[in-house]
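Removed from the display is one protein chain of the complex; every other protein chain stays in position.
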């Protein structure tokens, strides 16, 4: 497969003048990056840096979704503290966390993103992942004839994220998938191979550079959240369990089983509150009731951690339990043992560090014990080799934006007509 | 390919009781059909009839988009006159016909459809085609865990319709594509072959039954719209030209060329106003200015025709010129010569009756003259054999709804695990 | 002032037939009641009962705003447990609690209420109070030509509630104010005196019937929320402090002063989390940080209480501190000493039981100590005599709905032309 850029008429940096007018560079290509949750930022941070530092690119940041919510500790503040300028904050979450409010939030978000695009006039909108907020950002861009580049397309999972991810791919004009299988799948889905510009997840760059030995002071983890005091020098578990929206209503029972498993394990445990998807209120309530009734001495529940701290915790955990995609992806870089619970990540490419378990207390306990017995795994490069972000920035500078997509199958036997038709 | 239904646990009509309580049947499967424009209804009418008459199905109709707008002569009134009960009318078009208002209309529509689904509680939402309003209906259903069946997936075209169509397919749980190539493409895109339930467009059923000889009284066509009096017994042209949203801003020039071509041809012409897509206001204005300035004696401009009348006009025209998908699809059944102008339908499967032309007056004139010289074509069954609607209704009664989709590629080498994973 | 109904052509119950068809009464006047928070329901419960039991009225309930949010413990569930049928639940809160999200929630709510009115087709929409969600409900009704009746108009307070309340009055067709001053003010504002149908707040009915001696088991209050165990048989304080939206940004400092005052008082205290207005996230965070740092042994923080339990707590408290309108209104019925902090209730009519204090720790402490020294006050009938709800229901049955309002001043010297103009 040819990973070079799409068209003959390349963007030539030599041809362009970068006149300085005050503090604003003219003629820079404007790359608008949409961040919709903490995890988005955790993975995109090195890409933001690479875009910001690229001579031919101007970085625009739209923080949306849970990034701007106090309930999630406003992760956007971390972005600002890291030195990035956030152009606008978009509130789009209709409160309720039901399937209907999630749908309505998508709809509301489309309008809000459209408004921001009108003002910021980006050349390219850069999206990552499979969140519903990201779908809203994609639809607004596509209907406004703005070129879309998408990171993490071509993967397979459960929940509504699965359909959402592929729909985003169908609106995206360029792709930065994370794995070779994802590249293959995108091409099979009818995407133009020439529009697939890199392979590898930028989160691997972070993992590569993360100084795990620096570790985390106990004080950081114990100054946020509620519950047990955690000693990070001892063995601990990390739990993140989000709802699988396509099983709305089932999350209570699933979380109950997971908590029962933890009760049996009786190891010190850091548990993060779930995201905002339909069903999350039920999971939160299940955790709250469990804390009130069982009064577990081993459990600390935390709303949110800055991305770097989260990754250090993930890297240091003896076992990560739940269904966060970071357990599939980021944990693979660290070799952290994982027990993947339920169907939310079904279909993902898994490195050796993962065991799967149905949401049954007994089976979860068994899987965790096996992982604890095994200990750490070797690092994997399945999701990237740690040198991705700068390639993405460079591609964004070099690609030729276009608007009209077409299922690539029709060009297979008619390659001659191809460029004309495009 | 196996066109049987998806799962082992078939819907068995024998097992169910249909208790009559007043006028309402209980235990019927509720099929909610979304109609977003005149063309939707034109094609779905026999499907609506078949669902309505099916013993195991209850028909729900949501009329949305231009179906309910006075400016488009409220096509929903035709639905009611035809004897169907319309459950609700959804207004979702934010006025403006710009790319941004089109995006915002999608967003607004998602919220409105979500509200209707909450009240009507359908078992299955049945969608057709590739309109942005239909995308809104699909997103609302997908996020609310309602099973989606989609007609006309797997085709290829231009405009934003292209991306929209494939995104809808990515949310749809079952497919009723129109052609063998569309079936093949859907499977290649990763849809489960077992979820593809029929082949053929229901519009072929209408064409099969349409009594062309009955024809249309001149009085009908001349009692609506403005301009020249048309004599349908003589040769006439039919023109429909919609904006290609991905070329927003170009539609003025394109329509200008088309009008110049018509000026040269000087044949009596029926022209329909464009749809509501971004750019349509520009096309309308171009037509209006042309009428004011050129005062063409051969041109009648019409807002809207009931679907049956439209098909009769299309069947009787000496040549149809423009970029309506009905010129590709419905005209193929009739063998009406077509000149397809511009890129809006690029990639569609074309029967022999179509010639394509860039939006250049000279080339359009040439293509039309060739088509007039050729005369009518043989009927084609490329888009269906005229026996589709009842198969769709029967499939809707027999299929087993499900919610969690997954890219089918992952099951290819792991067929054993397949049903469990689903 | 004449409190009879508006027009000569009275609604005569004798003229109407109430045919029973199944469980549905025909020809009943449909009264749609909008409940947007716990307090709304607390005050409207006897009105709902009176409407429900009235032979000529059909009750419709729309639960919206925080009534349906898990974060507020879904107060709508209490409505259902009390035996009322809730027709629909409306999610309209855009998460964020900023001035902009509050504005956008009003806007979103207008659309959602409009959708519900279209389906439920009420004859009269009955609203209470001055919440932004209620404004949304009023606007939707007014523009859809649905007659509006409003409880608690004509009062004066601070925060955006003040403007909101009067704007609602300007859309309302009939008024049920709570005090004689409110009646006077509504008339001075240009409302037709004949459209003011009762005086007195229905909450006085609840207070009249509340069996305070039954009291509350300690177990109830200590089984919800977090913090100190409260002994209701001993003296305790009740704290409710909402943001004053017109001082957005100032609420942190104000709540800080209030908490400092409580720290000094060191009495067992029940504190409720604030409502959802702009600034509430800041107040919540201030409370959370205080709990984490000061670890107060005397403080219990509670999300929500069923209305009856709340009133019993309010009736039993030694002093209520904060800025809830229930401290002005409901506490007056019980004679509970109150210290009103800040400007949120500035302008309200106050009975003897209230002392006001700026948001200064020192002054709050002083005022509370004075109130504790004074002890309970005599009951007041300023806000009603306890016989209001049935009068409201009867008025709703008898009034003649109309749509076109007009500032009443123009009829003052032209009474002859009046009825014709209306």
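Residue numbering begins at 1 within each chain, and the chains themselves are lettered A, B and C in the order written.
Just so we're on the same page, a contact is a pair of C-beta atoms (placed from the backbone, for glycine too) under 8 Å apart; a residue touches a chain by one contact, two chains touch by 3 or more.
Since this is a predicted model, take the numbers as computed values, not measurements.
Peer 1: Touch as defined at the start, partner being the missing chain; which of B:84, B:108 or B:132 qualifies?
Peer 2: B:108
Peer 1: For the chain left off this view, which of C:47, C:90, C:124 or C:142 is in contact with it?
Peer 2: Looking across C:47, C:90, C:124 or C:142, the contact with the absent chain belongs to C:142.
Peer 1: Just one of B:32, B:68, B:106 or B:146 touches the chain that is missing; which is it?
Peer 2: Only one listed residue reaches the unshown chain, and that is B:68.
Peer 1: Quickly run down the residues of chain A that touch the omitted chain.
Peer 2: 22, 88, 111-112, 115, 119
Peer 1: I need the residue numbers on chain C that touch the omitted chain, in ascending order.
Peer 2: 99-100, 102-104, 106-111, 114-115, 117-118, 132, 135-136, 139-140, 142-145, 156, 158-160, 162-163, 166-167, 170-171, 185, 188-190, 245-248, 278, 343, 346-347, 403-407, 409-410, 421
Peer 1: Need a quick check: the contact residues on chain B for the chain that isn't drawn.
Peer 2: 68-71, 91-98, 100-101, 104, 108, 281-282, 284-285
Definition applied: only the chains that are shown with their structure count from here on.
Peer 1: Just the number, please: Cα centre separation of chain B and chain C in whole Å.
Peer 2: Once rounded, the distance between the two centres reads 50 Å.
Peer 1: Let me have the rounded angstrom distance from the C-alpha centre of chain A over to the C-alpha centre of chain B, please.
Peer 2: Chain centroid spacing, chain A to chain B, equals 36 Å.
Peer 1: If you average the CA atoms of chain A and of chain C, how far apart do the two points sit, in angstrom?
Peer 2: 43
Peer 1: Residues of chain B that touch two or more other chains: which are they?
Peer 2: Counting only residues that touch two or more other chains, chain B contributes 111, 115.
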